[in-house]
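Scroll down for the structure; my scribbles are underneath it.
What you see is the complex with one protein chain gone and the rest in place.
We just call them A, B and C in the order they show up, numbering each chain from 1.
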Amino acid sequence: MPGSSFGRLFRITTFGESHGPAVGVIVDGVPAGLPLTKEDVEFELSFRRPGRLFVSGRREKDEPEILSGIFNGRTTGSPIAIMVRNNDIISSLYEEVKTKPRPGHADLPFIFKYGYENWDYRGGGRSSARETVGRVAAGAIAKKLIMSKGTLVAGYLKSLGPASTNATDFHSIICSKYSPVRAPDKETEEIYEKLVKEATVEGDSYGGIAEIVADNVPRGLGEPVFDKIKADLGKAIMSIPAVTGFEYGLGFRAASMKGSEANDEIVSESGEIKWKDNLSGGILGGITTGERIVIRCSFKPTSSIRKPQGTVDLRTGEKTTISVKGRHDPAVAIRGVTVAESMVALVLADHMLRSGVISLSKLEKEEAEASQRNWERYVKECVPMEGSQ
Amino acid sequence: MPGSSFGRLFRITTFGESHGPAVGVIVDGVPAGLPLTKEDVEFELSFRRPGRLFVSGRREKDEPEILSGIFNGRTTGSPIAIMVRNNDIISSLYEEVKTKPRPGHADLPFIFKYGYENWDYRGGGRSSARETVGRVAAGAIAKKLIMSKGTLVAGYLKSLGPASTNATDFHSIICSKYSPVRAPDKETEEIYEKLVKEATVEGDSYGGIAEIVADNVPRGLGEPVFDKIKADLGKAIMSIPAVTGFEYGLGFRAASMKGSEANDEIVSESGEIKWKDNLSGGILGGITTGERIVIRCSFKPTSSIRKPQGTVDLRTGEKTTISVKGRHDPAVAIRGVTVAESMVALVLADHMLRSGVISLSKLEKEEAEASQRNWERYVKECVPMEGSQ
Amino acid sequence: MPGSSFGRLFRITTFGESHGPAVGVIVDGVPAGLPLTKEDVEFELSFRRPGRLFVSGRREKDEPEILSGIFNGRTTGSPIAIMVRNNDIISSLYEEVKTKPRPGHADLPFIFKYGYENWDYRGGGRSSARETVGRVAAGAIAKKLIMSKGTLVAGYLKSLGPASTNATDFHSIICSKYSPVRAPDKETEEIYEKLVKEATVEGDSYGGIAEIVADNVPRGLGEPVFDKIKADLGKAIMSIPAVTGFEYGLGFRAASMKGSEANDEIVSESGEIKWKDNLSGGILGGITTGERIVIRCSFKPTSSIRKPQGTVDLRTGEKTTISVKGRHDPAVAIRGVTVAESMVALVLADHMLRSGVISLSKLEKEEAEASQRNWERYVKECVPMEGSQ
Partner (left out) sequence: MPGSSFGRLFRITTFGESHGPAVGVIVDGVPAGLPLTKEDVEFELSFRRPGRLFVSGRREKDEPEILSGIFNGRTTGSPIAIMVRNNDIISSLYEEVKTKPRPGHADLPFIFKYGYENWDYRGGGRSSARETVGRVAAGAIAKKLIMSKGTLVAGYLKSLGPASTNATDFHSIICSKYSPVRAPDKETEEIYEKLVKEATVEGDSYGGIAEIVADNVPRGLGEPVFDKIKADLGKAIMSIPAVTGFEYGLGFRAASMKGSEANDEIVSESGEIKWKDNLSGGILGGITTGERIVIRCSFKPTSSIRKPQGTVDLRTGEKTTISVKGRHDPAVAIRGVTVAESMVALVLADHMLRSGVISLSKLEKEEAEASQRNWERYVKECVPMEGSQ
């Protein structure tokens, strides 16, 4: 049954396979009046694009075409369809996969579910991370929409294999998008790059942890009791290929703590109620507190590795090995940061509409202008939004 | 906007507040022909019931009344409404909360969202874990439904504060339901009990980690790309009060591993394709592999503690402290295990319907009988289902 | 699969069978701050209550119990569960139905769908019009909510069997609720009553057409392209038991007209753009124009009649006849008017939330007060709302 849609009021539906004609997305529920161009979408796509250093060698220009929903540079309230053609396809690399399912991949589950004879084995078909092009394209719209309220989502790679770091401030997180390994500082960048190069040489791969932060989040987002913001973020993030875990605030660390340690004191700051240390990552009772949202997710190492691995030949049922060809990321977590950012932006856009923070039918002129101004800061200056603390 | 429903084809809608007249649930989408009695629901509710040792002292008999959807001891295909009256209410304990929001609680977010004047401050209102009565009642139906395919969901407390353990086998997990602290063995039980007693004396609380395992899961569950089984489990679990993190299989550990370590070899066992070590927790590409599903979630320590904590007086804006009264669990994770089990069962029931594994309109006679037989084993013998490995 | 919910943002889920313990509804998505009492719900239920003259003789007090979502006389933003116990049940009347399916009823389709052995044959089970108690209870909340914008929904019986009429003004439509046959004037009332008496004597029944009008409707409701207001009204109305047709504005009459006749001229009235004759029933392109919404629906004659009708004995497969016992309305269209009003109110409440006309999380004080003031006018004075034209 249908599983290609996400979101309730800001609703996306993605389509496309790794080696089909195109991938893309329909974004429905965008209020009228948001300034939007093809270049805005392209900007976001550039950070998940393959062919950059340290990621997959597949060369896709990933040029989006907006097929509907825009008139005179602004959204009209109608659904926005965006398509990206698949160009650099080498399906011949996948002939071996047809009979030797790859460890760590969805090959066998797809065969179980849809039937061997209906299985598009080329490049993982629908289970390929290429599907996330649609998410990131939609994420560009979501990011721009929530900028009408000054909200900014940004992330970085908190750990890569055995190495880890802590971003010192929000600015360094925003700027990590210009690091080829999504590191928040130069020192970490060098360490991550070294690890990635080693893994590439070995024909192996690494996992990693992304941390995503949302700044300037309106209070009161999240709908009890099932559509809590933490639940919708959890679903959004867990739906990303290769993600194996999700947490927010103290996360798993809270499990070994006492209540007197994990509870965050409520304080008054210049007449405004706040929390002392934001231990809860901006969320209490599943509802945003107005503090920064902080979430983390773990990516498993790229499943496609050159090192031979044990599998079964589907024709004979005999044991065999496969060395996965094709052009693959040494650590999917690197490009995964952009995808995770997009998913967080989608959830926030959806919930700003759901709680009425953003108007459902059309933006006011000032909202549209704030969005455009903040977007330009984001693109050019790598700095937080207006109104950020 | 509405957030009280969960599931697509097996769909529940809960209602009720901590100190209102009743809590309950409507379960819609249950096929006709499933044997179901009030006692079945009561059995599951008994494991989350307050008033047992080591959990909250609130004494609720939690007697469910089935208001619809059952005829002659079987489901009819119509929605099943279940109501549990709230009896042991002492709202006077909450007068202080009216002006002193509790750290770690949803008091302030509810005020932000719905307005101070509309806030039901008694016992947390809708944000109270009492809401989970409806989830567990629905979980009983879900558990029984998926037993028609021999699937069993069971969980235990993997860690409590500083202590942790590993269940040695599935049987010990099932039987942990009879441990007052959800420990899978006697030794752990003693450690957990000691910790709980200490926390109670100190007026403090502990966090913990629950591990939930589903045995005998059909292959092919999960709908790409957003309704992957890992995504729906993530949402289900993250929607539980006090849960701060979710993972499956290797979870966060995968982030520091290499691909050659984290990938699980595909093997052939008596002609059937399987995975060597089930490192992926029964899920690949977001679809079930047929291996056991293994998920974990972290619960933060109970927020309600007697130890005084800093807050702000809403009348004056001045700093003050609150010592939370009322009858509270020293570790919500204990009763949380039952709630997490229910949520996993709900997701599996939903996805067995979504993939057509369970018939949508009515059960066949043999399915209904298998469900009843397995349920009786579950209730009486604390053993796995028929067909389990 | 689940079919017991209606609405997207103002979302109801009904439960209950004719002869089960109770019927009722959960209303999710009601903003906080709406004044609401049990009496408000009871007021609306009184117009669909059986036991009044000219409707079914079943004597149900239909006393609603509000189980959740209200605190201090106002909604809290949490789901509102309402339950009405079934009291006056005489199931013995239905023993014959067990083997002789009733013409015009859902007996056989339910048997086909859910299996004979799971079929609740008592009083039609879930297919009984008793289910509409939940709709009307929810409709009371919807009506009160949209009164915060001065919108009022009212209906009358435009035709009964061979007789028909036209309401002369909106006031007479509102006041028809106090007519035992929902006639908008005394003369028609007499004609309708005479027809109803004749049908009762004959052991037969009549069909009828209800016309429902919504006054003071905000412009811009309806979401292209599938959730047009005409489409959602169509679904809402067609889901009512016994309804066989739906139309709005010119309806079926438009089919035989020319464009130059059916198009409505756009005019300017004191600086405001309006339509000359509201030929389109307040809807163009599926979106509200601000003119009155006018819809009509046909009810078939009550299927349960004393006159013997041909059927088949399920035990023998032989031809037989059935004379339906039980207490039945001579024309379901009479009580159907109230149900249709409720469904229209539900759609309007949903769409006022969907377009942002009514705030999603909480009402402003003035909105709450306007709602209460308008409700009191509605209850006491049988007059249009404030701001009505």
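Note that in this section contacts are C-beta pairs under 8 Å (C-beta built on N, C-alpha and C of every residue); 3 or more make two chains touch, one makes a residue touch a chain.
Because the structure is a prediction, the values reported are computed rather than measured.
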item	value
Shown chains that the omitted chain touches within the full complex	A, B, C
Selected from C:S18, C:S56, C:N118 or C:S205 as touching the chain missing from the view	C:S205
Selected from C:G161, C:P184 or C:G326 as touching the chain missing from the view	C:G161
Residue of C:P21, C:P103 or C:P180 touching the missing chain in the full complex	C:P103
On chain A, residues whose C-beta touches the chain left out of the figure	1-5, 9-11, 13-17, 20-24, 26, 28-29, 32-33, 65-69, 71, 74-81, 83, 113-115, 117-120, 125-126, 353, 360-362
Absent-chain interface as seen on chain C, which is shown	1-6, 8-9, 14, 101, 103-106, 108-110, 112-113, 126-127, 131, 159, 161-162, 199, 204-209, 219-220, 222-228, 230-239, 241, 243-268, 271, 273, 276, 280, 284-290, 298-305, 307, 309-312, 317-319, 333, 354-355
Absent-chain interface as seen on chain B, which is shown	78, 220, 224, 354-356, 359-361
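Here is the rule we use: only the chains that are shown with their structure count from here on.
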item	value
Geometric centre distance via CA averages, chain C-chain B, whole Å	38
Centre distance in Å when chain A and chain C are each reduced to the mean of their C-alpha atoms	45
Numbers and ranges of chain A residues touching at least 2 other chains	220, 224, 354-355
